[in-house]
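Excluded from the complex is one protein chain; the other protein chains are retained at their positions.
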Amino acid sequence: MSKEHDRGMTIIVKTVTRLTVGLIFLYGIYIILHGHLTPGGGFAGGVIVALSFINVDLAFGGKVSDRIFSKGSTSVIEALGGVMFLALALLGLQWGGFFDNFLHPDGEPGMLISAGIIPLENIAISLKVGAGLFAIFLTLITLQKFESEKK
Amino acid sequence: MIELYVLIGLMIAGSLIAIEVKNLLSAVVAVGVVGLGLSIIFLILKAPDVALTQIVVEIAAVVLLIRATLNRDIAMKYCGNRPFGAIMGILFTGFVFVIALITFKDGLNLFGAPLMTVSQFYPLNAIEGTGATNVVSAIILDYRAYDTLGEATVLFTAVVGVLTVMRSPGKKKEEDLQDSK
Partner (left out) sequence: MDAYLPYVLCLVLFCIGIYAVISKRNIIKIIIGVIIAEYAVNLFLILVAYKAGGRSPIFSRTQEILPEAMVDPLPHALVLTSIVIGLATTAFLIALAVRLYGKYGTFDISRMRELRG
């Protein structure tokens, strides 16, 4: 067995995770991008994307998930989402006011490219929520490891 | 609407189990049952956005709670009520219950007949005003985007708070504390 199999859960959980985690991630992306057409949006989609990373972390142990998405990059991505949201709000000042929907008349309602800045705001919110939740999870996990090493 | 009453009854039973059972892991699982019932109730009440968010957030909350309580042998030890806790709790919740019942009689709309004086504006103007077919998404990201900005601020504050509380104390700081004593 390779080194990857030493940590984490059993081989069954690892195999099922390897098969399904990509689908969970894709479902989160779908929920985010179709947030202005169907139920869902940035909040739900962001948490689903974070849950796919949490799934990898729980099944394979901390080292594998740290290689994909480390603790430093969560804070960078969360800040990126916040800055993107605020930048969209401030760009509206050029046209009418704070949070003005300046792209709105482009696109037909009901299509994927429509509704002005709402899809972009959905992406920003999902980055913020997903990265924030995953940062909280990683912090709680790493402190537990720290405590068990101390004993 | 019989299924609504059945599901709320299930949620009440689940929450009673969650606060009275001795094993903490069973209590967390019972909270999961309560959240799942809540998600299905949202679906029955025609709120699919909220149902989707609720079920996903419920999974995340249960995972966090289990990671916090698992692997701690002392966590399985039962701690009872506070002294006079049960009497105080029953008195206070009874007080809240009576006051809320009096308030319901006068100031609340009947179930199934909402007051739409303000919010009728949103479904009528969402397509022309924003172009989004999902009215809830149009409200949270266009008409009331300030709410979402405030929500992002609260979330950021919570993340920073968790990182601050959970950071491991540095060695230098501990020495400083001992010196000052």
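Observations, loosely collected:
For clarity, chains are labelled A and B in written order, and residue numbers in each chain start from 1.
FYI, contacts are C-beta pairs under 8 Å (C-beta built on N, C-alpha and C of every residue); 3 or more make two chains touch, one makes a residue touch a chain.
All values derive from a computational prediction rather than experimental measurement.
Touched by the hidden chain within the whole complex are the displayed chains A, B.
Residues 1, 4-5, 8-9, 11-12, 15-16, 18-19, 24, 27-28, 31, 34-35, 38, 41-42, 45-50, 53-54, 57, 60-61, 64-65, 68-69, 72, 74-75, 79-82, 85-86, 88-90, 92-93, 96-97, 100-101, 104-105, 108-114, 116, 118-120, 122-124, 126-127, 133-136, 139-140, 144, 147-148, 151, 154-155, 158-159, 161-162, 165-166 of chain B touch the missing chain (whole complex, contact as defined above). Interface residues of chain A facing the missing partner chain: 38-39, 41, 43, 47, 109-110, 129, 132-133, 136, 139-140, 143-144, 147.
As a convention for this text, only the chains that are shown with their structure count from here on.
Chain A and chain B have Cα centroids separated by 21 Å. Across the complex, chain B is touched by residues 31, 35-44, 47-48, 50-51, 54, 58, 78, 82, 85-86, 89, 99, 101, 104-105, 107, 109-110, 114-118, 121-122, 125, 128-129, 132-133, 135-137, 139-141, 143-144, 146, 148 of chain A.
Within the complex, the chain B residues that touch chain A are 48-49, 51-53, 56-57, 59-60, 63-64, 67-68, 71, 127, 130-134, 136-138, 140-142, 145-146, 148-149, 152, 155-156, 158-159, 162-163, 166, 168.
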